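Shown here: the complex without one of its protein chains, the others still in place.
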Amino acid sequence: MIQLTLPSGIQVEPSEDGRILTLSVGPQHPGSGHFRLIVQVDGDIIVDADPDPGYVHRGEEKMCEYRNWIQNIPHLERPMIADSCGILYPFVLACEEIGSIKVPERAKYIRIIMAEINAMIFELYWLAIYGIFLGHSTMFMWPMGDRELLIDLAEMATGARVTHAYFVPGGVRNDLPDTFRDKAIRQLDYFKHRLDQYKDIFYTNPLFLDRTERVGVLTAQDAINLGVTGPVLRASGVEHDIRKIEPYDVYDELDFKVITMKTGDSYARAYVPYLEMYERINIIKQCLEKMPSGPVRTKLGPNPKGPVGEAFKRVEAGRGELAYYVVSDGTPKPYRIKLSVPSFRMIAAMPHLLKGAKLADMPAIYWSLNYWPVEADR
Amino acid sequence: MTTVTQFSFTDFVKSLLWLAFWILMIVTLIILPIIFIVLFYVPAPEIEGIEITPYLLLSMMVNPDIGVPLLKATMETTFFKVAVFPGFTFAALFATIIIFFERKFLAKMQLRVGPYHAGREVLWWARNFGGFFQMLADLLKLISKEIIIPSGADKPIFWAAPVVLTVVASGLVALIPVAPGWVVADIDVGLLAVFALLGFFPLTALLASWASNSKYPFIGGLRALHQMIAYEIPLILSVLGVVILSGSLNLSTMVEAQQNYWFILLLPIGAFVFFITALAELERVPFDLPEAESEIVAGWLTEYSGMAYGLIQLASYMKLYALAALFVTLFMGGWMGPEILRFGPPWEPDLMIRGHMVLTVEEGNAFFWFIVKTFGIAVLMLLPRGINPRIKIDILLRTGWAKLIAVAFINVFIALGLLYAGVIHPVGVVGT
Partner (left out) sequence: MSSEGKQPEQSSQSKEAVAKVEIPPVEKGIVDKITTKFGGKAVLAYAKPRRIRFNIKPEDAIEFARFLNDEVGFDQPISVAGTDYPKDNVIEVIYHIGCCTVPEYRSMVFAFALKLPRDNPKTPTLIPVYRGVEYHERETFEMLGVIFEDHPKLQRLLLPEDWADIPPLRKDFNIKGR
């Protein structure tokens, strides 16, 4: 075995034949978030990748069993704080199914508007971090700057920039202000104008194409079997969008397209969310026009509960299919809540895609999978 | 419980007198003699045949008939050229302005403002330049910070690396001709000296990273080595065309050979290859692998803090100035340009102070055009940072070793073709 004398600080463990090095990417790495990937490299080629999540595990599911439905809302939105409406949506839908609660029409439209705004907020954040991974500082600044347009809208509606806690079983917490509609249309028009510029500077940039085209190709069959979801699945050619397949609230009355691409590489996974943003703007505008007036919340009693039973509800959040499995035992506190988050399902795709890839491609592949470490750990 | 000493007026007066006594002693016995010796007995360089002492110098400064020729003579001394213009101070000032401009320029591209507050009250009338004193603030901050050395670092090399970097960058600056006659080192093999100095940079980067004794600088140093070595060969090849067309390796001669047509019009491919490889030598985006922030924290200069970091940044931007100036010298006609500056009426256009000539109009125009062109090219070198992501190492090496060398060779053949077709003669004049 070759004895390697390297400067101190490198964590390498040569294997018996001396070729394979084990590198630990994260969790203190500037490019990995609160997540560790144990990568085994042979020269420049990755031989094996072992994801190691769990650095931000807070026991969300256990905490849910000690709180009733309303008390669960603020802490359940914390795993995915940038898309807080998306992670609460299936929970309130499941509670409404268990308790047979009827939601007013206006609340359904408002919920869709806020869910789409939050999905765009997350996608812009994700695009910004993609820029950091690739070393493109403008790709970090522009999405972060344009995100403020949408955060302004969210703040107008809910009072908080990021941690909304807006959805409750029975509707939403409060109504939108009167000036919301005009401001939303203005901000969205400007945002669409900005989105048109993204294509020129980011998506047709030859260096960006060099780094992401044909990198980390995921076939449709593998994608389905591995359980990945969301834009990653749609970038591999599978047309699977929960908003069209199993419309919840009033999605069946809205008119929008599902974006898919055939190639399944990192470029497609970066391009699909961008095209989806146009559709989201479309959805929000339709909702703003069709929204009826009326109450926005069905008032429940102090401790809402439902009969013994279970509910499984799923929703298309910014990253993919978020599902809740709620078991109720007749008391106000749920017996078991299981969050099935899209980030956790992406972990299975990581070793599959990274094996055989170059080490320099690892940031492009890893971040294109829409992985959010806090959400995966719950 | 604290004890308070009793205040006694006599003791106070005694201490004052004691202080006065010692001040008087030191001033008369030590300081006054030093002043006298320096003023009257230290020989300053001989100017115009008169042996000058500093006293004479100081008294001459207020007499313009003697002061101005003195000034002109000082401007022609080697010391002035090395230290002030076009040497170190000029390059450092240029580098500082380029840093400030880069920060504002990139900020505007990225929907930000850049440095905004420092100096805002002073320059209230120039809203776009708010924050100009940020560079001064940064300099003061870097000077006052502690230089932290990692525990296992190789101390002599760790300390030497930033200094060597600055020295070599200054060496590059010394070879650039700013105006006819205004060059610090006018050697006949100027271009070869440039490449010899450029060959130092991969070594210093590697030494700095190895001496830091830590993981991220190690990776960054290796990447810097790979990158710079891969791009040195296309750099050298791309200027071969210029050498062929101008017939000498002396940089001033190359500028004078572009009297009628700039070489960028005749050899555009060479200029293009030179520009790209200069970006790679400077480690600027998209070639900033050695300092990739998101992957290896700060690359080979991770462990440097305080003024050592300041020196490395200064060297980096002086290199930017030197390579931009080299581009202008080789391809864009150096200091050549139409005479548009005049310091006085048309029959007496030179810069005169009290009847004594300080700067000829040709020199003034040469400075002006050189600075304008170099600044323009430097801004062009700053631009890719706002547009491009980082390149991958395999694409980098493939481009440097294969594609750019091939393109540079094509450029050489174009130059040879132009020469042998009789379009250009070795002195660079078309047709005659």
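Per-chain residue numbering starts at 1, and chain names A and B are given in the order in which the chains are listed.
Definition applied: contacts are C-beta pairs under 8 Å (C-beta built on N, C-alpha and C of every residue); 3 or more make two chains touch, one makes a residue touch a chain.
These numbers come from a predicted model, not from an experiment.
Colleague: Just list which of the chains on display the missing one touches.
Modeller: Answer for the hidden chain's contacts among shown chains: A.
Colleague: Specify the residue from the set A:53, A:79, A:143 or A:318 that touches the hidden chain.
Modeller: A:53
Colleague: Kindly state which of the options A:226, A:268, A:317 or A:365 is in contact with the chain not pictured.
Modeller: Of all options in A:226, A:268, A:317 or A:365, contact with the hidden chain holds for A:226.
Colleague: One chain isn't shown here. Among A:164, A:319, A:345 or A:358, which residue touches it?
Modeller: Counting the whole complex, the residue in contact with the absent chain is A:345.
Colleague: Going by the contact rule already stated, which one of A:185, A:217, A:327 or A:359 would touch the omitted chain in the full complex?
Modeller: Of the listed residues, the one touching the omitted chain is A:327.
Colleague: Touching the absent chain: which residues on subunit A qualify?
Modeller: 51, 53-54, 57, 59, 61-63, 66, 93, 96-97, 100, 102, 224-229, 233, 238, 240, 245-246, 248, 307-309, 312, 314, 321, 323, 325, 327, 329, 335-336, 338, 340, 344-345, 347-348, 352, 377-378
The definition used in the following text is that only the chains that are shown with their structure count from here on.
Colleague: Report the inter-centroid distance (CA atoms only) between subunit A and subunit B in whole Å.
Modeller: Here the centre of subunit B sits 48 Å away from the centre of subunit A.
Colleague: What residues of subunit A sit close enough to touch subunit B in their complex?
Modeller: 6-11, 30-31, 44, 131-139, 141-142, 145, 201, 205, 207-208, 210-211, 358, 360-361, 363
Colleague: Using the touch rule from the top, collect the residues of subunit B that touch subunit A in their complex.
Modeller: For subunit B paired with subunit A, touching residues are 106, 109-112, 152, 210, 212-216, 218, 285-286, 288, 292-295, 297, 385-395.
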